[in-house]
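Have a look at this one.
Excluded from the complex is one protein chain; the other protein chains are retained at their positions.
Should a chain be cited, it is by its letter among A, B and C, assigned in written order, with residues numbered from 1 in that chain.
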Amino acid sequence: MPQLNLSDFYTLLPAFVLTGWASMLLVLDLFIPRGSKGLTAFLAAVGLGLTLGITLVQAGSSSLGFNGMVVLDGFSVFLNALLLVSGLLGIALAYGYVRRMGLERGEYYTLMLFSVVGMMLMVQAADLIVVFIALELLSIPLYVLAAFNNRSPESEEAGLKYFLLGAFSTGFVVYGIALVFGAAGSTSLYGIVAAAASGAPTLLLSIGAALILVGFGFKVAAVPFHMWTPDVYQGAPTAVTAFMSSGAKIAGFAALLRVFAVAFPSLTADLTPVLAALAALTMIVGNLIAVSQNNIKRLLAYSSIAHAGYILMAFVPYGNPQVMPVSVAAGLFYLVAYAVTNFGAWGVVIALEKEDGKGLEISDYAGLFWKNRPLAIAMTIFLLSLIGFPPTIGMVGKFYLFRAVIDGGFVWLAIVGVLTSLVSAYYYLRVVVTMFMQEGEPQAASEFWLNFTWGLTALVTVIVSFVPQLLFEWASNAVLRLF
Amino acid sequence: MENHGFAFLAPWLVFAPVVGLLINIILGGWFMKQPWGEKAIGAVAVLASGAAFVVSVLLAYTVSAAHGEALTVPFAQWIHIGTLELDWTFRLDSLSTTMMLVVSGVGTLIHIYAIGYMHEDVRFKNDIPRYQRFFVFLNLFIAMMMILVSGDSYMMLFVGWEGVGLCSFLLIGFWYDMDTLGRSSWANSNAAKKAFITNRIGDFGFLIAGFLMFWYLGSFQFDQVFEAAPALAHEHPGIIVLITLFMLIGVAGKSAQIPLYVWLPDAMAGPTPVSALIHAATMVTAGVYLITRSAELYTLVPQAQYIVAMTGAGTALFAATIAVGQYDIKKVLAYSTISQLGFMVAAVGMGAYVAGMFHLITHAFFKALLFLSAGSVILGLERGHHHLAHHGHGHHDGHHEEVFDPGDMRNMGGLRKTMPVTFWLYMIGTLALAGIVPFAGFWSKDEILLDASLHYPGVYALLTIAAFLTAFYMGRQVWMVFFGEARHAAAAHAEESPLIITAPLMVLAALSLLGGGLNLPFEGFHNLGHWLEHTLHEVEALPLNLQVAGISTGLALAAIFVSWWLYGRNPLKAKQPDPLKKPLGLIFEGMENKWFVDEGYWAVFVNRYVDISRFLADKVDWWFWHDIFHEKVIAGTYNWLSNVFLNDVADQKGIDAFANFLGRATQWLSAATRKLQNGFVRSYALSVLLGVVIILGYLIFK
Amino acid sequence: MVPTNFYITLSAILFATGAMGVLVRRNPLIIFMSVELMLNAANLAFVAFASQHGSLDGQIFVFFVMTVAAAEVAVGLALIVQIFKSKHSINVDEVNSLKG
Partner (left out) sequence: MEFLSQPLTLLTFFPLVGVLALAFIPGERKNLLRWTALGTSLVVFALSLWVLSMFDASNPSLQLGKPLPWIYVAGWNIHYHLGIDGLSILLVLLTGFLTPISILSTWTAVEERVKDFMMFFLLLEVGMMGVFLAQDLFLFYIFWEFTLVPMYFLIGIWGGPRRIYAAVKFFLYTMAGSILMLLAILFVAIKAGTFSVPGLITQLPELYASGVIDPQTQIWLFLAFTAAFAIKVPMWPLHSWLPDAHVEAPTAGSVILAGVLLKMGTYGFLRFNIPLFPQAAVQLAPWLALFATIGIIYGAAVSYAQSDVKKLVAYSSVSHLGFVMLGMFALNEQGIEGAILQMINHGLSTGALFLLIGMIYEQTHTREIKVYGGLWKITPIFGTIMLIASLSSMGLPGLNGFVGEFTILLGAFGAGLDGGAFQPMGGVWWASISAFGVIMAAVYILYMFQKMFLGPTGSIVEEVKHHGHPLRDLNWREILTVLPLLIFIFWIGLYPKPFFDLMAPTVKALVAALPLVP
């Protein structure tokens, strides 16, 4: 058995640093007085920034660590960076929000950091054991965060639901891992693919893989594992929802992609139809139910479900070696597009949310354009981006995504995709209609970091749509280490 | 361009009236504010039209100096696409210059007449500012007519063809806010619309003929078409037949032939100068001109010629029968015009192009004369009526208990005495139309009948009867209008028209008297024939046939006698029904009501079209397509689907129903699902589980 | 020696029982215990497969699962206590104010 060396630590360095920082912050927070928890937020952000720096330094390197348990590759660097940026955006959104809602406690930020660590570990996991641990590490803080507003029954309910169903789905993952282990005799992704090549029992393997898929499908809110999403998104504090809807989704998809592309390429024939069906179902159901929502948080929750479907489309041709790099790049690009847009949209929701939890109905947005132009324009940009309309990054992302799907030969899925995005236009436009074409007196909070967040994300959403080249290159270089 | 005399002036045929109308548009408003404004406007218009006449004369001289050789005067390119080459090019030959002379000559006379007529008309109708508009339209008409007759291609001709249709629309609807009696009504504008649309139906035929022509003969330009035609006639004679027959539809529209003649009687809603100029002398003869112009096509296909001839002859007779039963002085003339146009179309159909053109010219003279004189009569009655209204009743509140119709012959009678000048002018016109020697109408009509008698006995028979009826209804009219006693106070107080009105009439009367001299059926006097020969290449110059001439003259005289017997001997009394009513019974009913053709068209086409378009618009497009399909089906399905998946259905019932279904499979699951109905977290978990079951099921059993 | 299949069958039955427990029980504590049952079913499978393959990986995994489950319990109980404090009931069917 080889000795651990520095390279092992280097492979997982960002996660280590962030874990250390978070632990330190947990202690440090005890000494920060109640009124100045802004300092905790600042320190958390510094930690994320530091880690982001390290991650960027890692760009271009590729290594296995801890006896093949974790892996560092372009894929992980790209997603780690994205997760860290999400963390930063999450803190920026939360900073004023928790204060306004009276939730300002230091643990909020610490928990976020731990969750980010879990997500990063998930991205780097090369062994199902690590996948499992990472899954729990990212989930448990999120359960707590969802229930963070202990004065709100909704928040508690959200936490409980998320917890119970999350644990339930974890059971499937674990059992799936057990079956995969039984079939392949290894939990290492690279070991599994080797075993599958040398004739492991396919049925057992594919059942195991399917159960793992269920677990991740739950995390990314794919239909029919999505039902917790609207309730939890609605009940959880909005800043948490924003973070959760991006971060958990990114991590879930990252693990899904790595596990399936690395470990189960031999199961393509079995799993591709399942993935395709899940993607189609998710797009259809998510978009259709969203049509009749009146609460903006639920609307965005269903939109989040629907987008899980779109991203899932990128995974459908995962077993086709010609298309796989394109589809991974498309998936990653879309994750970025979704994360940016999503944070922006939730930012606007936070700006309009009142201390008493009001201001979350779509009708509360009436006349926003005439009261607060920048905010309404930003929201319009986000909604257009979610529809996939120019000039936004969402349009470029969909373009890329559909291209990958068509390239993979799934024209019917692409048709489902475009038709459901047409459906989505219907409900997103309702919000636009409300903001521009109806009369009302909405009041929006104006907090620096909040404004900064939605302003920045709106700018990025538009500008990157014109100069997507760089992001394209990063996404295409974010290749998976397959062996 | 080589030196071709005055050919370079050709564009001024069009520009002169256009300049006139532009002056009147721009300065007319200012003119109207001056005391001499009307005269100025009239003068500008007359000068513009007169200038066109002068140019026509010069051009005719140029053509004759070039020994009838056709001259083309290119002006500008129009539409050039691939092999399609349409130009604004004027064509000067004996045929076109003849038409130019008639149009601008008669046109100028009518312009002069209109100065006086409209002066009074706008006052009777209480809208003096509209005076200006009339002359703008009239000049526009001359311009369009000039384009029609001078174009070197079928499409340039078509520009004029539709252009005069527009002018006709504008002028019929000149008093667009009233009916012919001056009452507030849609009637006049309906008549205008009817004319335009009916003409457009004809234009449809023209267009199709044009398309065939272009794709089979390769051009729209007259010479090129005629050059290519014989070869095509050799290969596909059917195509030429189609071209000529579709062209006939156009002719039927413009020259008011069966079945599209119905607009012309209604067109009498226009002021009388318009009726004279457009709906008698010039525009309606465009169809005759078109066929004459296309002689080289028609000559190739005798079948088509026969159909044209029969259409013309049929129209001639049919319209003549209706004319017999009319009471409105202008309506009689209108049907007479249709009938006479039938004569012309029959003539050109038979290949007697010179006869047709000859009749066209003489008809322009005497029918313009008749219409204008009728206008004078109407004005006379209006004056009488006006006189009464002001002096008889003392006050004039605008609401007559009984609306007075100055055009109704039943209100006339005895005008011989009150309007002597007009009477004599009218008589000349009548005799010319009736075909009495030596008036112009006799010579031209006789030539047509002669041709028909030689080649087309059927046509001859129809035309002869029509000629008899012509003389009869004209006789009836003259007796009713000018003889007997006044049947209305207005007629008794009718006043003669001023010189500005009667002077042009005298010129026209002279022409009606002497116009026959253009083409006398004697050796050496076939002037028109020889002149047109340059363009038409082969014309037959027939000597006078005493038999034919005798029969027609005899019949005309007989008809006049019969009319005297019925209407002259015992003049009509006020409110007395027409003496023909009793003996003819239903037949007269038919004549009186235009054989119910309008009603038939209305029932069969117009109302059906309205119904269909209402049905399409209200039922198909809006009710079904917009509301049902797009709203209910598409948008509805959309919302319905979304609701199906919504919490209360899918998130609860849908899943539960599915669970219930599974529940029947096993007792245990059934027990579980019963309790499951009020548990949300658990139904979410169920959903997850169902997903697992389905996926695993697929993997295991696929 | 008992064939691996027997262990696997038993673990599958346990797993299904756990899953059904989640579906039919209303008390979150019991539901959570059912989840634990599912996890332990997996553990059983791990151990069985580990011995079949002669690999320690499976047994190591079991320890991880147990540890993580303990962590989950901590969070879960805290949540349930919190809910009980505000609702005085821990019936999950009454935790349904969020829906639609």
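Just so we're on the same page, a residue touches a chain if its C-beta (ideal position, glycine included) is under 8 Å from a C-beta of that chain, and two chains touch if they have at least 3 such contacts.
Small disclaimer: the values here were computed from a predicted structure and weren't measured.
A.B. asks: What are the shown chains that the left-out chain touches?
C.D. replies: A, B
A.B. asks: Out of B:Ile26, B:Ala558, B:Ala603 or B:Ala617, which is the one that touches the chain we can't see?
C.D. replies: Checking the options B:Ile26, B:Ala558, B:Ala603 or B:Ala617, the one contacting the hidden chain is B:Ala617.
A.B. asks: Would you indicate which residue among B:Arg200, B:Arg416 or B:Lys581 is in contact with the undisplayed chain?
C.D. replies: That would be B:Arg200, which touches the missing chain.
A.B. asks: Looking at A:Val17, A:Ala277, A:Ile406 or A:Leu459, which makes contact with the chain not pictured?
C.D. replies: Within the whole complex, the residue contacting the unshown chain is A:Ile406.
A.B. asks: Determine which one of B:Ala66, B:Ile208 or B:Leu696 touches the chain that has been left out.
C.D. replies: Going through B:Ala66, B:Ile208 or B:Leu696 one by one, B:Ile208 is the residue touching the chain not shown.
A.B. asks: Just the residue numbers, please: which parts of subunit A touch the chain that's not shown?
C.D. replies: 325-326, 329, 370, 384, 389-391, 395, 399, 402-403, 406-407, 411, 414-415, 418-419, 421-422, 425-426, 429, 432-433, 436-438, 465, 468-469, 472-473, 476
A.B. asks: Under the stated touch rule, tell me which residues of subunit B contact the chain that is not displayed.
C.D. replies: 76-82, 84, 88, 127, 155, 158-159, 161-163, 166, 169, 173, 176-178, 184-186, 188-190, 192-193, 196-197, 200-201, 203-204, 207-208, 210-212, 214-215, 609-610, 612-614, 616-618, 620-621, 625-626, 629-630
Here is the rule we go by: only the chains that are shown with their structure count from here on.
A.B. asks: Could you see whether B-C or A-B has the larger number of C-beta contact pairs?
C.D. replies: A-B
A.B. asks: How many Å are there between the centre of subunit A and the centre of subunit C, using C-alpha atoms for each centre?
C.D. replies: Centres of subunit A and subunit C (C-alpha means) sit 25 Å apart.
A.B. asks: Distance-wise, how many Å sit between the C-alpha centres of subunit B and subunit C, to the nearest whole number?
C.D. replies: Chain centres of subunit B and subunit C, defined by C-alpha means, are spaced 93 Å apart.
A.B. asks: Using mean CA coordinates as chain centres, what's the gap between subunit A and subunit B in Å?
C.D. replies: 76
A.B. asks: Can you pull out the residues of subunit A that are in contact with at least two other chains?
C.D. replies: Subunit A, residues with two or more chain partners: 160-161, 164, 168, 172, 231.
A.B. asks: Residues of subunit B that contact two or more other chains, please.
C.D. replies: Only 646, 651, 680-681, 685 qualify.
A.B. asks: Mind pulling up the subunit B residues that touch subunit A in the complex?
C.D. replies: 638-639, 641-646, 650-651, 680-681, 683-685, 687-688, 690-692, 695-696, 698-700, 702
A.B. asks: Inside the complex, what are the residues of subunit A that reach subunit B?
C.D. replies: Of all residues in subunit A, those touching subunit B are 160-161, 164-165, 168-169, 172, 203, 206-207, 210-211, 213-214, 217-218, 223-225, 227-228, 231, 270, 273-274, 285, 288-292, 423, 426.
A.B. asks: Going by the contact rule at the top, pick out the subunit C residues touching subunit A in the complex.
C.D. replies: 4, 8, 11, 15, 18-19, 22, 28, 31-32, 35, 38-39, 41-43, 45-46, 48-50, 52-53, 55, 57-58, 60-61, 64-65, 68, 71-72, 75-76, 78-80, 82-83, 86-87, 92, 95-100
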